[in-house]
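Below are the structure tokens for one structure; questions will follow.
Every protein chain of the complex appears in place save one, which is left out.
Chain lettering (A and B) follows the sequence in which the chains are written, and residue indices restart at 1 in each chain.
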Amino acid sequence: MENSAVLSVDHLQTCFFTKKGKVMAVDDVSFDLLKGEILCIVGESGSGKTVTALSILRLIDHPGRITGGKIMFGKKNLLELTIRELQDIRGNRISMIFQDPHSSLNPVFTTGDQISEAITAHRSVSRKEADARAIELLELVGIPIPEERFHEYPHQFSGGMKQRATIAMALACAPDILIADEPTTALDLTIQAQMLDLFSELRKKFNMSIIYITHDLGVVSEIADHVAVMYAGRIMEKGCRDDILKNPKHPYTKGLIDCLPSEKGKPASIPGTIPNLINPPEGCIFHPRCRFAMEICRLRRPMPSKTNNEHYVSCFLYGDI
Amino acid sequence: MVFWVRSYIAKRLLHTALISWGVMTTAFILMRIGPNSPADKYLAGLGAGHNVTQVVAAIESRYGVDKPLYDQYFSYITSLLQGDWGWSFGTSMPVMELIKTHWIYSFQLILLSTIFAVVLGIALGIFAAVRKNTAADHAVAFFSFAGISIPNFWLGIMLILIFSVKLGWFKTYYDTSLPMFSLENLHALVLPVFTLGTGMVAGYSRYVRSAMLDNLGKDFVRTARAKGLPESIVIRKHVFRNAMLPVITIIMLDMGSIVFGGAYITEVIFGIPGLGWMSLKAVFADDYAVVLAVTLIGAIITLLFNLLADIAYMYLDPRIRYE
Partner (left out) sequence: MKLAAYYWERIKRQRPAMFGLGFIIFLIILATLGTYFTKSPTKVNFDEKNLPPPGYTVEHSMYSAQNESFITTLQEGTWEHPLGTDSMGRDMLAQLVSGARVSLLVGLLATGIAIIIGAVIGVTSAYFGGAMDDILMRTTDVMMTFPFLLLLILIMYLFGASLTLIILAIGLTGWTGTARLVRSETLSLRTREFIMASKALGAGDLRIIFRHLLPNTLSSIIVLATLSIPGAILAEAVLSFIGLGDPTVASWGNILNAGQGSLETAWWVAVEPGVMLFLTVLSFNFLGDGLREAFDPKGE
């Protein structure tokens, strides 16, 4: 049975208008998020993953702006909603958690208050009911003695506990979609594993779809259903997990996988760095670092082509030119 | 309160005591290296017709000028600590009594000006911050710059010239025989409050704007928006509350210089019988003990506000309160 997409991002383009020029942080990005799945967006830092995620909820700050595309959530295009309509969706139908739990909680309010606030913003419940629900949520994300923790301030929580609290906050209204932007990067390795289990468990419990943003292919292999590989603001390759990890097509994805530490020895890295996005290279944006670059790669931009079911790759090595 | 907080306050109190001692000592040294002895000053203040030798002897024994320096210093400190701040020859009463009758007028002026400045300064600061880089923001910035640069004693004179001399809207006579908060006196305080308040508004609006902008860029603001909170709540609750922490501290730290800077001059211009007015009168009447007492009080008030700012910060910031 073909699953239906709960969210489809279509030709999204987000630019930052800096003093030095226009930076195309996200350029022509399209993907579908299916009901109940975990989609991983993977790439090096600076590849535009976070900007893509922020664009979905239109949380891009000045000087950035979404300059094109559509983001369909059900029948609504999120980019065309008024700010009030969007506020009804944020934290209610689509939630987001951020990379650094230390700075994403307000230090002067209790953690509990910040969770209750997410409930009262969308549900007409009394303060007391919201607090009770918040305590349940804290318990659900694995915080011991939630009744006490509820009244504590963020600085009294450890890093892992803070991130659990932000997850509780994101789940406050049982959203359809959870966007997690590198939620474990700022945490210890041991806590990372627990967090990944938590995400898998919550996905089932809430029957929600998750967009999980990471630079870590190890994480991808553990939780992803589908994967989109981003580089310099563009999607290089997307498909289901096994296709991407076991049978990567794009030279960039291959490079990323080769970089993983293995028994053979030291991890390698892809030579070169992410290009300057104010004056990006012509043609395929990866060609300056690509071992297989051909003449055409310098001239034309590759369009995604289908290699087999659901596996798309944007590279001239594959498909018709 | 945890032990850590208590020991912190104890440490601050000790520091305050140490500085107070330094302040008193500095005043003592200034007094002693001045070209005129207290007796000379008193004589100048008394004018003719007194038995000079008797007065000199009385004053010298009161101040112990005949005793060795360390003795003088010791008795100076002990009498200050006992609340004996000297005798005002100009008004023939203890300096403490004089201060007790005058401080309330300074307090009233400063209270009203502070309320005016805090309300308007915060409003303008928020307004400018949420409209960053628009024409409105530039207008506020321009006003702030002008407000900080305009000498407040000149502003006072200009207000008198325009609103009192030319237009006749406000009288500027503070009548101590009427109740302090009588309509007449409040009316007479409009221009003084504006004179003292303008610079404060300008300063506060700048602090508030920059504190708001600092916090608008914080991650937790993005979290609040991602929760779907309306922008008004994001600003009022999440940004404002955090921005107020440094602002309250700065307002308190500024208090000492406002009480004995701006307010001093404002009282002099408008004839409000507060501490500043009293002190300047004492300067011209050569009323030595009063001048010294007001200087010491200025320092003590500054110290108290510094201490208060610390405690307020500790109370308002949960990161320090619960540690």
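One rule holds for everything that comes next: a residue touches a chain if its C-beta (ideal position, glycine included) is under 8 Å from a C-beta of that chain, and two chains touch if they have at least 3 such contacts.
All values reported here derive from a predicted model rather than from experimental measurement.
The chain not shown here makes contact, within the complete complex, with B. Within the set B:T26, B:T78 or B:T176, the residue that contacts the chain not displayed is B:T26. Here one chain is not drawn; of B:P94, B:P230 or B:G261, the residue touching it is B:G261. One of B:F107, B:F127 or B:F153 touches the chain omitted from the figure, and that residue is B:F153. Only one of B:V234, B:M278 or B:A299 touches the absent chain when the whole complex is considered: B:A299. Annotation for chain B: contacts to the undisplayed chain at residues 15, 18-19, 22-23, 26-27, 30-31, 34-36, 145-146, 148-151, 153-154, 157-158, 160-161, 165, 256-257, 259-261, 264-265, 268-269, 279-280, 283-284, 291-292, 294-295, 298-299, 302-303, 306.
To be clear about the criterion, only the chains that are shown with their structure count from here on.
Once the centre of each chain is set as its mean CA position, chain A and chain B turn out to be 53 Å apart. Remark: chain B residues 217-220, 222-231, 233, 237-238, 241-242, 245, 316-319, 322 touch chain A in the complex.
On the chain A side of its complex with chain B, the touching residues are 57, 59, 61, 83-84, 87-92, 95-96, 98, 100, 103-110, 117-118, 121-122, 152-153, 155-156, 166, 169-170, 172.
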